[in-house]
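Right after this comes subunit A.
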Amino acid sequence: MESILHITTLHYLVLGAALFLLGVIGVLTRRNVVIVLMSIELILNAVNLNLVAFSRMWGGLHGQIFAIFIITDAAAEAAVGLGILIAFFRNKETVNIDEVNLLKW
Partner candidate 1 sequence: MAPVATPFFFYLFAAIMVIGGVMVITRKNPVHSALALIVALLAQASIYLMLYAPFVAGVQIILYAGGIMVLFLFVIMLVSIDRSIRERQFNSQWVVGLIAATALGGLLIAVYTKGTNIFPEHALSVVENDNTQQVATMLYGQYMFPFEIASLLLLVAIIGAVVMAKKRI
Partner candidate 2 sequence: MRAIIQYIQSYLGSDQTPGAAGNMFWALVYIMVVFAGLSVAVIAMNWLERKILAHMQVRLGPMRVGPHGLLQPIADAIKLLLKEDIMPSEADGFVFWMAPFIVVLAAFTVFVVVPFGPTHAITDMNIGILFMLGVSSLSVLGIVMAGWASNSHYPLIGALRSSAQMVSYEVAMGLAVVSAILMTSLNAEGTGTLSMIGIVQAQQAQGEWFIFKFFPLGLIAFFIFAVAMVAETNRAPFDLAEAESELTAGFHTEYSGFRWSLFFLAEYSAMIAVSSIAVTLWLGGWLRPFPNFLSGATWDRAFSLFPGVVFLLFAAMCFYNAVRMPKHPLFRIQTIGLAGFGVVLGLIGLVLFVPAVSLRVQDIFWFSAKIAGFMYLYIWYRGTFPRYRFDQLMQMGWKVLLPLGLGVLILTATVALLQQRIWHP
């Protein structure tokens, strides 16, 4: 009971792990590229959560700074990813990741 009601860093880490797993499952199993990209966002957010939780644990701000950098990174990733997606859709008229096999012989 005590461990449930007393929120420690571990709780946040477990939450982050759950999100991370959900993201990984999404990336590995979905066919729709848009949803795959969103799953990647989930993964990045899980990492962010861990970083901020650690930052709180150690009383420093480095974790938060890293979270900010990761959010920046996520923005860049989303922009480029969606750009690729649009280019792909224009060529293949689909957003299905199984069709992204132009490099396969």
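If you want to know what made the cut, all candidates are chains of the complex that A comes from, given by their letters.
Convention: a residue touches a chain if its C-beta (ideal position, glycine included) is under 8 Å from a C-beta of that chain, and two chains touch if they have at least 3 such contacts; residues count from 1.
Quick caveat, the model's predicted, so the values are computed rather than measured.
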| item | value |
| --- | --- |
| In-complex contact of subunit A, chosen from 1 or 2 | 1 |
| Complex interface listing, subunit A residues touching candidate 1 | 2, 4-15, 17-32, 34-35, 37-39, 41-42, 45, 48-49, 52-53, 55-59, 61-62, 64-65, 67-69, 71-80, 82-87, 89-90, 94-98 |
